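Note that this complex is displayed minus one protein chain, with the remaining chains in position.
The first chain written gets the first letter, and so on, giving A and B; residue counts start at 1 in each chain.
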Amino acid sequence: MISQLLEILVALILAPLLMGWINAWRAWLQNKSAPSLLQPYRTLHKLFHKESVVAETAMPLFRIAPYLVFGCMALACGIVPTLSTDLPMAPAADAIALVGVFALARVFSALAAMDIGTSFGTMGARREMMIGFLAEPALLMVLFTASLITRSTSLASIVHTLASQKFVIYPSLLFSGAAFLLVLLAENARVPVDNPTTHLELTMIHEALILEYSGRHLALIEWAVALKLFAYTCIGAALFFPWGLAQANAPEALLLALPVLVVKLAAAGVVLAMIETVNAKMRIFRVPEFLATAFLLAVIALLVHVLLGA
Amino acid sequence: MHLLLSQSINLFAAMLLIVVFAMISQRRILRVIHLFTVQGATLVASTIVVGYLTGQHHLYYSAAVTLIVKVILIPVLLHRVIDRLNVRWDVETLINIPTTMLIGIVLVVFAFNLALPIAKLSLSIARGTLGIALACFLLSFMMMISRAKAVPQVIGFLSMENSLFFAAAAATNGMPMIVELGIAFDVLAGILILGVFMFQIREQFDSLDIRHLEKLKED
Partner (left out) sequence: MILDWMLVTIAGWLLISLLGVACLRRTWLVSRLLFPAGGLLALVFAVLAVSALFSTPEVAELALGLPGLPFHLRLDALSAFFLAVIGGAGAGISIFAAGYFRHGEGTPPGLLCLEYHVFLASMCLVVLADDAYVFMVMWETMALSSFFLVTTNHRVPSIRQAGYLYLLIAHIGAIAILLCFGVLQANTGLYTFANMRAQELSSFWSSCAFLLAVLGFGAKAGILPLHVWLPEAHPAAPSPVSALMSGVMLKTAIYGLLRVAFDLLQLQLSWWGILMLCLGLVTALFGVVFSAVQADMKRLLAYSSIENIGLLFVAIGLALLFKAYGMIGLSTLALTAALFHVVAHAFFKSLLFLGTGSVLHATGERNLGKLGGLMRSMPWVAWLCLVGILASSGLPPLSGFVSEWLLLQSFLFTTGLPDPFFNMLVPVVAAAVALIAALAGYVMVKFFGVIFLGQSREKRLVEAHDASLLERIGLFWLAAVTVLIGIFPVYLIDAIDQVTQALVGYGLAVTVRANGWLVLAPISIERASYSPLIFLGIVGLGVVLAIVMVRLFYHGRIRRAAPWDCGFPAQTARMQDTAEGFGQPILQIFSPFFRVKREVPSPFDAHPQYRLESSDHFWYWFYLPIARVVERLAIIIAKLQQGRIALYLLYSFLTLIVLLVVIKR
């Protein structure tokens, strides 16, 4: 139980920091002076303080959606093994349900964007759903490769098996790792697919989706976005670099796992910032191609697993 | 250590497959050349590992030849060719990448099925890799078919040769040294001739688009 609570707490606290870390590194790599690492916390605090301006046309769905999205992301961070593989919440949702959680959050944020009925909002909803329906199966296939290797779909036991067995090279994981990277970029509105710092409405995807939110609702959504990136990074770390997690519920093991996690996240953040620096944003019609590549790579991973048995 | 190395052959095989898939979905000529270099490097690494594991020292020499010819010489030549032809940043319009990749998946399944009975006979350390080598071969062939410009076609041809080389090294523990040397020089000579051809095509049509060659047929 301790490990579970600690995990969610760590996720809630570290997620904005990861965002700040990536932003700082991106600025450094692009020869700009970086914002403080703590900038996301300040932004959240500021947004929470502001009053929420809600459109006149908004229905209750619009106001519930940020809380629901936040709840979904908190659950996702709870079931991904970040610190320990001994999680009491793990039986509640396995890898397939994890994909379901992300889908649920996406559907609600798309519906909330359509609720206001503005041109940019509905366009954002459509684009987000378009990315979603291609990225979702790709993520599922990535997770499937891992579950075929470990004969389980429970995330905790996948990571437990991968981490505790003798070191084996799985070529299929190479493919699924490549696919996962593409999915991560697309799902978290990162550069080749979407630009998180854009101010040009016509190129927006995720920003257009949350255009009408302000104040505490926006804060919750921003936090949820950070949590999503955190969850994705942790899935990647857990599947492809599963070492260093606490196997038991002992406090000292958890204390040891925390620095390992921080190091993994820091490395992942640098890599992400680098990818975002060297790539240019794609045209929206290239995105299906990009994601189809991810999907097919994931399918090839499955095939390679079935064929090579590894 | 030994186990890890023999597993790493599977890893190299997977990397070759990924590189070929990346090649068929790449639009820029320069990137295709980079990918070809990576493919050559992977090949060198896998050859060394196979040589170490099976104790066949002539594989080291063939790895060295591969390194010189396919990782250094040919990429440098290709870079110079595209510089001289001024097609360094050319973007090629492809038919629908997902469709090409779907065909690619079908080819992979086909190749694996084809290689399955042969692989069962083979006693080599990396039996599963034969299917991958065959798949790489077919995919490179497809790349040659689906490209409209001459340079990527040549690269497709070279990558075909690479996959054959990999099949020989991984599945049958290498061909005799003299054969390998011969092939290496053949490829090199082929590249030179193709380079000359490319210049000729360019001079004739002001473009490297091989669809122009259709004009040459007699009506």
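FYI, contacts are C-beta pairs under 8 Å (C-beta built on N, C-alpha and C of every residue); 3 or more make two chains touch, one makes a residue touch a chain.
Quantities reported herein were computed from a predicted structural model and do not represent experimental measurements.
> Wait, the hidden chain, what does it touch out of the ones we have here?
A, B
> Using the touch definition from the top, which of A:2, A:38 or A:96 touches the missing chain?
Touches the omitted chain: A:96.
> Just one of A:29, A:148, A:163 or A:275 touches the chain that is missing; which is it?
Once the missing chain is taken into account, the touching residue is A:148.
> So one chain is hidden, and I want to know which residue out of A:28, A:48 or A:240 touches that hidden chain in the complete assembly.
In the complete complex, the chain left out is touched by residue A:48.
> Residue by residue, what part of chain B touches the chain that was omitted?
Interface with the chain not displayed, on the chain B side: 105, 109, 112-113, 116.
> Where does chain A touch the missing chain, residue by residue?
Missing-chain contacts on chain A: residues 48-49, 51-57, 59, 61, 64, 67-68, 70-72, 74-75, 78, 89-94, 96-97, 100-101, 103-104, 106-107, 110-111, 114-123, 125-127, 129-130, 132-134, 136-137, 140-141, 144, 147-148, 151-154, 157, 201, 211-212, 214-216, 220, 285, 288, 295, 298-299, 302-303, 305-307.
In this section, only the chains that are shown with their structure count from here on.
> With centres defined as the mean C-alpha position, give me the chain A-chain B separation in Å.
Each chain reduced to its C-alpha mean, chain A and chain B end up 36 Å apart.
> Looking at the complex, which residues from chain B come into contact with chain A?
4, 7-8, 10-11, 13-15, 17-18, 21, 25, 96-98, 101-102, 104-105, 108-109, 112, 128, 131-132
> Which residues, counting only chain A, touch chain B once they are in their complex?
167-169, 171-172, 174-175, 178, 288-289, 292-293, 296-297, 299-300, 303-304, 307-310
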